[in-house]
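Before anything else, here's the structure in question.
Right, chain A next:
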Amino acid sequence: MFEHYGIGIVKGMSVTLRNLFRRPVTTQYPEQRLNPSRRTRGNELIWNQERCTGCGTCAKSCPQGSIDIVTSTKIEENKYRVEKFEVDMGYCIFCGLCVEACPYNAIFLGYAYERARYRRGELVLAKEGLLESAERKPSGYAHPEVAAELPAQSLLLDKDRGRRS
Partner candidate 1 sequence: MTTALSGARIAKQIGKKFPEAVIESGADSLLLKAESLLEVADYLKKTPGLDFAYLNYITAVDYYDYFEVVYQLASIQHNHGLVLKVRCYDRQNPTLPSVVGIWRGADFQEREIYDLLGISFEGHPNLRRIVLWEGFEGYPLRKEFL
Partner candidate 2 sequence: MATQFLPPDWPGNFWAHWAVFTVIILVFLLLTVMAFIWFERRAMAIMQSRLGPNRAGPFGIFQPAADALKLLIKEDVVPAAGDKVVHWLAPVVAFVPVMMVFAVVPFQGGALLADLNVGVLYIVAISSLTAVGIFMAGWSSNNKYSLLGAMRQVASVVSYEIPVVLSLIGVILLAGSLSLQQIVQAQEIPFILVQPLGFLLFFCGALAEINRAPFDLTEADSEIVAGFLTEYSGMKFGLLFLAEYGEALAISAIVTTLFLGGWRGPLLPDWLWFLLKVGAVFFFIVWIRTTVPRVRIDQLMALAWKFLFPLALINLLVTAVEILVWPDVSLWLLVPVNFAVMIVLVLLWSKLFKLGWGRVNV
């Protein structure tokens, strides 16, 4: 016992004391906000109705089966008419496989957070609810052209300036 005559404890206490004079690294969330990653796989899927051809690749690639798509059987203007496009965000695991799979770049993951709902039923989004809007921005996941326009991600690496060697 006391192999180091208590010097180990003193060393440890010097570390905690040093930290007393460093700036904290936490962020006070509602007031201070960080930029999420440009590729963030954030809440809610965003669907581009014009580009969608109704091929159903997204539904096939979804491991959870949360995308429900029903289309017409006839091809009009090189597209199927999408009669039903419904995503249950309650089942979605935000893996991004549908976004990667879509051959026509018609699906995006959302850039937004704070999209919580009070009722589970409200998580089922159908056609209109899936379109892009001001609070539903698309993220740059698997879409480098979208990512280029988003603000740079805030990193803790850049914030932590309190270190003194």
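Candidate entries met the following condition: all candidates are chains of the complex that A comes from, given by their letters.
We adopt the following convention: a residue touches a chain if its C-beta (ideal position, glycine included) is under 8 Å from a C-beta of that chain, and two chains touch if they have at least 3 such contacts; residues count from 1.
All of these numbers come straight from a predicted model, not from anything done at the bench.
Asks: Determine, using the touch definition above, which of 1 or 2 touches chain A in the complex.
Replies: 2
Asks: Which residues of chain A touch candidate 2 in the complex?
Replies: 1-3, 5-6, 9, 12-13, 15-17, 19-20, 22-26, 28, 162
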